[in-house]
Every structure is written in C-alpha cells, then in structure tokens.
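Some notes on the structure that comes next.
Removed from the display is one protein chain of the complex; every other protein chain stays in position.
All chains are identified by letter, namely A and B, in their written order; residue positions are counted from 1 within each chain.
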Amino acid sequence: MEAPPVTVMPVTGGTINMMEYLLQGSVLDQSLDSLLHRLRGLCDNMEPESFADHELVYLLKGQQGNPFILRARRSLAHPTAPWHLRYLGQPEVGDKSRHALVRNCVDVAASHSLPDFLNEMGFRMDHEFVAKGHIFRKGALKVVVSKLSRVLVPGNTDNTEPLSLSYLVELSVLAPAGQDTVSEDMRSFAEQLKPLVHLEKIDPKRLM
Amino acid sequence: MQQREEKQLEASVESLISRVAHLKNSLQSFIYKLENEYDRLTWPSVLDNFALLSGQLNTVNKLLRNEKTPSYRNQVIIPLLLSPDRDEELAKLTEQRVPVFSHEIVPDHLRTKPDPEVEEQEKQLSSEATRIGPDVAQKQIQALNKLCSSLLEKLNNPRDDRDAETAAMRQNKPSFNPADTNALVAAVGFGKGLSKCRPPGPVAQGHPGQPMMTGGPTLQQVTISGTSGHQAGMGASVTQQPGQPGKIPSSIKTNIKSASASLHPYNRDSEAMRTWQLS
C-alpha cells in the first residue's frame, strides 16, 4: 500500500555520450560558388538550405579550473524557432588513427528565455558572432559553409562586419561514442572536395 | 502461293507475339522493382534493366524490318462480331484488360489513326507550318542547324575546355587560404578576433553599465592558461600568473602565428598586438 519509490536516476531523458566528429577548412569568397556547386552534386538531393544564426558564447566560472562554456544560437531567419544550446567537450585530437577531431557534444533545444536563464545560472556572455551560410547533408554527414561576422554593436545583429574574406567550411557527424568508423567516411568525403577545400583535423589549441 | 504467304504471316506474327511478350515481362518486372524495391535498387541495376529493355526493343524492330516479314500494313482487320456481353476467352487473352468486344471499345482498339488530341495537335502544327513563309522557315532551319552543330562540337570536345578550367584553378587561383582557415577556426573555437569585454547585449539589459567580464579572464585567456600551461606567458594572462616569467620564450611560436594572421586586412586581433608588446 506504499507509494511507488522515488527513482534515484538523475537523468530521465536525453541521449548520453554523443560525440561530434569534426573536420574544418575554409574557402575564399570568390570560390564559394564552385564549392556550393560541388556540394550540391555530392550531397543528398535536397533543396539547398540557407541559414542566418546569431551565436552567443557564455562562460560560467568556477572557483578553480576552466570555465564552463555553453553556446546559445538563435536563428535570425526564423525568430520564432527555439534557441539551440550546445555544450562541447574538450577536443580529442591525439589519436593519429582517427581522421577527425572528436569531442563530446550535448545539443538542447530551449525556449526564448534562454539568455535570461543562463544569466540567472551565473553564466556571462563572453563573445558573440553572426554566422550566415548553407547546410548540406549526405546521410549522417553534415556540411556547413558559413560566413562569420563580428557584431559591431552588442546585440545588434544588423550591424556586422565580416571576419575574413573566406567562408568557414565544417564537416561534422554526430555519433555515439566509439563509432570511429564515421571518421573514415568523413575522410573520403573530404577527399572529394580537394583541391577546392582542404578539410583538416585542426587542434584549436594550436591556434591560441 | 497464297498459302505460303499465309504461313509466313502466321509465323511472323507468332514470333512477334513472343518477342513482345518478353518485352512485356521485363517491363513488368522492372516496374515491380521500381515500385517495391526502390529503397534497395542500385543505379547499376536500373541501368541493366534499361539495357535489357532497349535490347528487346531492338530485336522487335529488327524483326519488323526483316525482309521475310510481310508488311503488316497491308493486312486489314475487320471486326466481324460485336457483342455487349462479357467474353471470358477474350478477357483471358488480354489479361482482363478487355473483357467485352463491344461497339464502345472496338473503335479505340482497332483505330489506325492517332488519338484525337494528337490529331488536333498535328493539325495545329501543320497550319502553323503553312502560315510562316518559306524564307522564315529556311532561316529557322539554319538557326537550328547551327545551334545543333555548335552543341555537338561542344559535346565532342569537352575535355579541352574543362581541363583548361581546372588547370587555371589549380595554377593561378587558390580557392582557399590556410591563414583564413586558422582565423575562422580560432574564432568559432574560442572567440579569437571577436570583440571582448563588451557590455552584454539585449540579453542582460537588467544590469546596465556592468561590463560582463569584470573580475575574470575572457574565454580566450582562460583556455590558454588552462589547457596549455606552458604558454602562460602570453597576453594578458601574464598578470594572472606572475610567478612564471621564465616561460615567455615558449610562446614565440604562437607569436609568429598571431603575427601572420594579423596581416589579414580584416584581422584586428588585439591579442596579437599585446603579444608583440610583450616580446
């Protein structure tokens, strides 16, 4: 006659331990059309999808150790769409047998109160940028070609300045931990984009 | 004599029927595959099916063109008996497609002229053709011929053009810049080159005048000191770790990279500037 016991599992939903496999590169503005053309040929037959996003990067500082970083993205093209909150773990680049950078990844869709909520949690915005570009898919592979822009007046996404004369090109796959075979697929796909774009496993620490 | 011709006709019709039956079977199986196995069907096997169909069509054509085949055009079919009742034998012969041999459907099945719509279209086309004068027609023919021949030429020598194009791309115009790659990856990775220390946007307007990062390092600085301790001598983080002045030389490599990145017209990297002042 007793009430059902309270579950002790802290997690009731969600997908645990998803990894993002990533290759990065860039393409000069004048070669963008050739790349888009090639991607249209290589990728799944779908309507070309464009996007315009505003990304806000938030930090939460603890007493010691690295700050906790969260990325909040909202679509400028679809203002009513949910926000996208993203956690990215430390990248693993050491393993030579793996052809892509691998990092833990948690994607959360969230309501528009996200910035207020993160502020209340103690997060503070570190920087922001605008990314505009195109998305392509080939099975599980995702290719994002985007122009990054600085936001000149904080919070005003109409007033931006391009960061460089190139577009960032990212090839990524989300997979459960341990599925390293996907990095093989990524490498063979990246081969097909040469010599237009060289997609590489880039250790961000190297660039600091 | 007549008997021989009749025999010949019969034989040729029979062989034509069997060829058409083959063709029908392969068409049927191909349609079945397209409708039911489209998820497993590979392109090569689709091509195989097409090849089979075209081969069978060819044999049918060959048969019709054969000298021994009597001209079917000279044969006349006359409906002798029309009946509104269902004819089981006929239904069986036509795979249930034609169950009745009635006055309603016979004109459709035995017609030797094109469909009325096609006839109408044809009429329109021929009236159009008579409308334009012979001069105009001649001009149009010439234009079309010219177009076709230039297209053919292009199709026949595609290699030259394309090779020239790719060669130009390979030699003269690089399509990407590694320095840009680094700048962009660093920007999405840890906000390098993106503005720092700005008051929060509309997000946190509840706290005006309070700079976001007061009292703490920015992401870029923290990740540097946190993840690669040996480069702690770099940039502003030197003030946070004053006990390691001897580590400064190890940051030289990074300095060079930042410097090359700062050559870029768009890169106003304050981080690189600071590094230069230090070293």
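We take it that a contact is a pair of C-beta atoms (placed from the backbone, for glycine too) under 8 Å apart; a residue touches a chain by one contact, two chains touch by 3 or more.
Assume contacts and distances are computed from a predicted model.
A chain of the complex is left out here; the name its UniProt entry carries, from "Mediator of RNA polymerase II transcription subunit 20", "Small ribosomal subunit protein mS29", "Bardet-Biedl syndrome 4 protein" or "Phosphatidylinositol N-acetylglucosaminyltransferase subunit Q", is "Mediator of RNA polymerase II transcription subunit 20". For the chain that does not appear, the touching partners among the shown chains are A. If you put the hidden chain back, the residue from A:46, A:121, A:153 or A:177 that touches it is A:121. Across A:36, A:110 or A:165, the single residue that touches the chain missing here is A:110. Considering the whole complex, the residue from A:60, A:77, A:153 or A:177 that touches the absent chain is A:60. In the full complex, the hidden chain is touched by chain A at residues 1-8, 10-16, 60-63, 65, 68, 85, 87, 89, 104, 106-111, 113-114, 116-117, 120-122.
Everything below uses one rule, namely that only the chains that are shown with their structure count from here on.
Distance from the chain A centre to the chain B centre is 27 Å, each centre being the mean of its Cα atoms. Remark: chain A residues 24-28, 30-31, 34-35, 56-57, 59, 61, 65-67, 69, 90, 115-116, 119, 124-129, 131, 148, 150-152, 154-156, 161-166, 168, 195-198, 200, 202, 204-205, 207-208 touch chain B in the complex. Of all residues in chain B, only 169-170, 173-178, 180-196, 198-204, 206, 212-213, 216, 218-220, 222-224, 226-228, 231, 234, 254, 257, 264-267 touch chain A in the complex they form.
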